[in-house]
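Just one protein chain is left out here, and the rest sit where they should.
== subunit A ==
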Amino acid sequence: MWTTRPDGQLAVRSGSRRLFDLRGTLTGPYDCRGMAIQLPGLTTGCGLRHYLRTVTVIATESLSKRFPRVTALDRLSVDVGPGVTGLVGANGAGKSTLIKILLGLSPATEGRATVLGLDVATKGGDIRERVGYMPEHDCLPPDVSATEFVVHMARMSGLPPAAARERTADTLRHVGLYEERYRPIGGYSTGMKQRVKLAQALVHDPQLVFLDEPTNGLDPVGRDEMLGLIRRIHTDFGISVLVTSHLLGELERTCDHVVVVDGGKLLRSSSTTDFTQRTAILAVEVTDTDEHPDGTDALREVLHARGIDTHDGSGLPGAGHILLLTAQGEETYDLVRDAVADLGLGLVRMEQRRHHIAEVFTDSDEQAARDAEAQAALKDGDEQRKEAVGHGG
């Protein structure tokens, strides 16, 4: 199988172990073409693609979990392929409950589920050997160092002592912990603690990790770093990811696929890349000057005159200061840059943005029927949009 190496080389490996290196987005005709080009000597091209599409990392079938007073999961059926998958839902939606069932630690009330092709009801031990888990809550003893702790956890995963030490050093470096790893964890910032939690989930080189709200408690910068790290877990390490959050905004940029649950029910399961690759949305923010007291408005007019339609992301908090426009290609960037320069404004930012997932859902015809429901479910949608905007910064 092919593994993407950080240096861009493709490593060929045997067995099915690294199937998951291949993204879950093996759908469009481009995939097939891209692969044929990138893998000289590969003659089976589309045949292989077909085979890969059948790889399912997680599959649930009418999965339910009832507690005496609440139904945490309600006949959830979903298939998750390789890649980074977001599991989104409000508090109490059943995200953590699903992870516990998938780890084989909590029996489902009804239905079945498989992880990496293994039945959660009977093969829990085998599953847990192949997956990593980062809990949502604190789980670190304050009086030991990150190194000691992660080495111990590596051994608990079955790694021999020498390998445990070696993998710990590697993994801590990959998550961005350097000198501080020898200091007691008690003195770490929240961001550093989250990295240690992530490291212990990755140290045994699993095929899949469950990350339960990894961005919890992080500031915007820390959150972006964590999301970047999550992306790399798949692209660089070749490990599939199931990551939960109650914020759609942050997952849309990180995930290949998003599953939305509410009240234990599946609201939506769809690929983000399908939608976001079609068009790129550009967000532009400019300063005001004496000449143009409302810089944003001035820019909008100039751009309009040059044939570019803008929207102000109406309804979004702080919308007045951000222009959203559809990028047709490189020219659009040049056009905007020139327009800003001509007006003598300062460019605060210009960045590419994926569609907001909520919009993506609305765009989709086939499942339009469910959209109203989806929107209603995300009743704190405003808050989430605020998040999305906040992320621009």
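Things worth noting here:
Heads up, the rule we're going with is that contacts are C-beta pairs under 8 Å (C-beta built on N, C-alpha and C of every residue); 3 or more make two chains touch, one makes a residue touch a chain; residues count from 1.
Here is the rule we use: contacts and distances are computed from a predicted model.
The unshown chain of the complex is recorded in UniProt as "Membrane protein", chosen from "M20/M25/M40 family metallo-hydrolase", "Branched-chain amino acid transport system ATP-binding protein", "Membrane protein" or "ABC transporter permease subunit". The missing chain, though absent from the display, is touched by one residue of A:Asp119, A:Asp236 or A:Asp297; that residue is A:Asp236.
Taking the complete complex into account, A:Glu225 is the one of A:Asp74, A:Glu180, A:Glu225 or A:Glu252 that touches the chain left out. Set against the missing chain, the residues A:Gly92, A:Gly117 or A:Pro135 yield one that touches it, A:Pro135. Screening A:Lys95, A:His204 or A:His257 against the full complex identifies A:His204 as the residue touching the chain left out.
Against the chain not shown here, subunit A presents residues 2-8, 10, 18, 21-23, 26, 30-32, 34-35, 38-39, 49, 52, 96, 100, 103, 105-106, 125-126, 128-129, 132-133, 135, 137-144, 148, 152-153, 155-160, 163, 167, 170, 173-174, 200, 204-205, 221, 224-225, 228-229, 231-232, 234-238, 330, 333-334, 337, 349-352.
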